[in-house]
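Worksheet: one structure, shown below.
Shown here: the complex without one of its protein chains, the others still in place.
This part shows chain A:
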Amino acid sequence: MNGGDRVLGVLKWLVITLTVIVCAGPLIYGFLLSLRPFASVAAAPLSLIPSAEEVTLEAYPRAMGEFGLGGFMLNSLQVALATVVLAVLFSVLGGYAAVRLDFFGRRSVNVLFLGVYMLPGIVLAVPLFVLLSRVGLTGTLVGLVLVYIAQTVPVALYMLRNYFIAVPASVEEAAMIDGCGRLALIRRVVLPMALPGIAATSLYVFMIAWNEYLFALLFLVHERPRWTVALGISQLTEFSVPATVLMAGSIAVTIPVVAGFFLAQRLLISGLTAGAEKG
């Protein structure tokens, strides 16, 4: 090992340490702040670890109740779940068709979805705002769900397609010969085999819908009771809400995403092993 390689070895551990601090640091900082009274943060911003007597969970109920984040989270949950169910349903059907069936317009479908992916969200936001206002859907969660489905279906379909390709066509043909109709075939044969993929796709769609900000801002900003949690937290930063409460809100909005991540991970693994057992 020459001198240059030794320097690289030290550099490597420096990079790893720095990466961990930079990636996990802000989240830990947010969490620690959410446990302290604001007066103590303002007085001593450098003492990160809260002392035993000042630790308080008070910021969480304040964020949820007094500042309404609890209600906003419920709105977000409804929007995200509705988006996941519909977007994944549509993309299962469409993705299966794109993989297995040779139908008229199959190619143009792909081009269309690529186009959707390339169009800047902000550019579509302008006409969507105009059109949905015209039919009275801005200011409603339904309008938001419809837009989110359109925004996520192309990606979901693309993701699912890759999992469907992995399902052997011979299994499907056998089921077809046994008299299984197309929809029953998708439900009984393709879905179970692509379950890990569907879990991953659902999580991805959920994250997009849960985190989305631009359309929520445009459509709902004047409808405070219908704010999503992303919109709610960002609007609260405009008022003089204590930083500790904002941190509590930020941690709370992160929890479902992290929980979903671990849940889906278990589903992913169990799906894979369930397939392996049958050899």
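Quick notes on this one:
Criterion: a residue touches a chain if its C-beta (ideal position, glycine included) is under 8 Å from a C-beta of that chain, and two chains touch if they have at least 3 such contacts; residues count from 1.
Here is the rule we go by: contacts and distances are computed from a predicted model.
The subunit not displayed here is recorded in UniProt as "Sugar ABC transporter permease", chosen from "Urease accessory protein UreF", "Sugar ABC transporter permease", "Molybdopterin-dependent oxidoreductase" or "Alcohol dehydrogenase". Touch with the hidden chain on the side of chain A covers residues 2, 4-5, 8, 12, 15-16, 19-20, 22-24, 26-27, 29-30, 33, 41-42, 45-46, 48, 89-91, 93-94, 96-98, 100-106, 109, 112-113, 115-116, 118-131, 133-134, 146-147, 149-151, 153-154, 157, 179, 181-182, 207, 210-211, 213-214, 218, 229-230, 233-234, 237, 243, 246-247, 249-251, 253-254, 257-258, 261.
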